[in-house]
Structure formats: C-alpha cells, structure tokens
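Inspection log for the structure reproduced underneath, given as structure tokens.
Every protein chain of the complex appears in place save one, which is left out.
For subunit A:
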Amino acid sequence: MKPIYPLRRTCKEVTALVIAREDRELPRLERWALRLHMAMCQACPTFERQVLTMRQAMGRWRHYSEEDPGEAS
C-alpha cells in the first residue's frame, strides 16, 4: 500500500531510517518524516534511544581500546 501522505512512514521504515542515519545523511524529506513519526509514536523513540546508546557505547569502547590497562598478555 502506497502512503497517501508523503511524510507518513511505518515503524519499520522509521527503524531503518534510524539505523541508516548512523552512516549517512538522510534526505531532507526523510528527516522530516522521521521527526513527524517520532512525535506521534511511542515505540520508535525507544528504539532510537537504543541506537543512541549503541553509538555512545562504541565511543566508549574506542576510548577503552586505547587505555585498557590490564589484559595485555
């Protein structure tokens, strides 16, 4: 089924956008569609927080990869 409204996205589509945003800039229309969906949906913001947590975790791990004092040999 084609979306009637150009900014309407399903949770599945939004989930894919949230993941894609980690690696590429989203087109303008997709950015608006994402924001609109987030404002109306309960589930997707939770998924988005998981992805942000992963982003922070990888940052922490990068830091840890250089400083971990133990575990050498």
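Operating definition for what follows: a residue touches a chain if its C-beta (ideal position, glycine included) is under 8 Å from a C-beta of that chain, and two chains touch if they have at least 3 such contacts; residues count from 1.
By definition in this document, contacts and distances are computed from a predicted model.
This figure omits one chain of the complex; the name its UniProt record holds, of "Rna polymerase sigma factor", "Putative aldouronate transport system substrate-binding protein", "ABC transporter permease" or "Protein translocase subunit SecD", is "Rna polymerase sigma factor".
Shown as candidates are A:L7, A:L29 or A:M58; the residue that touches the absent chain is A:M58.
The omitted chain makes contact with subunit A at the following residues, 10-13, 15-16, 19-20, 22-24, 41-44, 46-47, 49-51, 53-54, 56-58, 60-62, 64-68, 71-73.
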